[in-house]
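Complex shown without one protein chain; remaining protein chains in place.
For chain A:
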């Protein structure tokens, strides 16, 4: 049956067709739609299956892994930086193995579209010694999910699926199974203390040896089932291209369009590779070029003087692939003359800059504004975290961003290293639950003095508004009570669109800070403007315009407040784009030193 699917939808459907009935993960672009779509398909087909967001990736991994060692078919989903968080259990689980099946999906982001780092999850697969499948299109992602689950079951190992953004967020007409033969399977944990109780050293040593044996068997399987059948189609050119994942599509298109004479061999499982079999293939070629995204995972497993790739600097080292980069690699390796078929002139005059920014009407903007207004930039350090509020960078309201939860632990560090400044940390509710609780406990236990503001919009807004713990169980898990559980007061503010009130709240925190001997912690109860359930009735209906006589083009609003509808018009005065303005009216009172923002009367 043919269906038009986005990569993450194809993966979700593949999981259902592979009989997976237990799914756990943490949202992160480009992986976020997998779990949501799984829930959608599950409800549509009326299946019994567990599919829930975990508080973080480590938790998500461990929930799914427990399911797998009880004999169920499970999956954990995350993005590449989320895998860093889950790497702790992964390293042990890869030794121990499993009984049912488990697919670990880690979505990569070549080109840094929505990530702090490019990373290559295949490196983690190699580090953990688990096999990894590298799809190049939504169709392949669907097929590889099914293959991965079967393979995981057969070899009792976790299998990684590594789609990149251009697979997860690509759309394609896919051929998928017609019918469903999936039944919820009952887990049955069988006690086996030497295997499941990971206590060193004796049992681990044996499992380490088994892991190496398993890898050898998988290498052979990779050769016999995935690689060798494809070698019959090689045409005997002088140059062999080894490809993997999306690298394959770019090479195929460029080679076809420009009629370049090379052979292409795509490696579906880039780790573990049957080194000897592959290198034997090299004998009939002059050159072998490896095209892979992002790190030299394949290249590092092979050795030959004929090998060209990232390690030999013939292929680019950073950023996503393009056909132009393919041609450049061919040229550097001496396969073709330099060719610029995929380069065109850009528009060279200045265009309006549109960096990622918070939505018009977003409460985060007001909070950042009020913080910098109250805690002056020269006397403060602003640590922040991963989420929509990260975009407060545009307001110059953030000094540091490292990784999930680091705003609080770094606030601790700055309070020790630069005690004359006031440290103000901001973190969202989902990130706080993910990895902010432990650093808060640390700060209270050691009496670190800083201001922590938790921006609670009760959703994981940046990745598409996935549910958070306090959203699902509002009367049980509450940030205020978590803070109070640490033995300190929680300052609470229910956000209003009157910016004066937000500034006043910050001033009250400043007062509290003066006499504090421990962190001053506040929770701001907000909403996401895109969240239909919570934003209703809380978004204003005030349209704002600019009194051009009063506007002196001082830049104050676009520097400190930076709302997307604000822009300069041809007369050099500020103007509000009526199609973007959300009508919150926050800018009316505090933002403009000459009071040029005025309420627009309905005509």
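Rule of thumb we're sticking to: contacts are C-beta pairs under 8 Å (C-beta built on N, C-alpha and C of every residue); 3 or more make two chains touch, one makes a residue touch a chain; residues count from 1.
Quick note on the criterion: contacts and distances are computed from a predicted model.
Participant: Looking at UniProt, which of "Membrane protein", "FMN-binding glutamate synthase family protein", "Indolepyruvate oxidoreductase subunit IorB" or "Fumarate reductase subunit C" names the chain we cannot see?
Facilitator: The chain we cannot see is, by its UniProt record, "Indolepyruvate oxidoreductase subunit IorB".
Participant: Consider the whole complex, including the chain that is not shown, and state which of A:259, A:344, A:475 or A:517 touches that chain.
Facilitator: A:344
Participant: Who touches the missing chain here, A:137, A:435 or A:466?
Facilitator: Going through A:137, A:435 or A:466 one by one, A:137 is the residue touching the chain not shown.
Participant: Of the residues A:236, A:352, A:537 or A:572, which one touches the chain left out of the display?
Facilitator: Final answer for the missing-chain contact: A:352.
Participant: Where the complex has a chain not shown, which of A:37, A:119, A:246 or A:301 is the residue touching it?
Facilitator: A:246
Participant: Which positions on chain A touch the chain that was left off?
Facilitator: 2, 4, 29-30, 113-114, 136-137, 166-167, 169-173, 246, 248-250, 252-253, 320-324, 341-347, 349, 351-352, 354-360, 388, 391, 462-464, 564-565, 578-580
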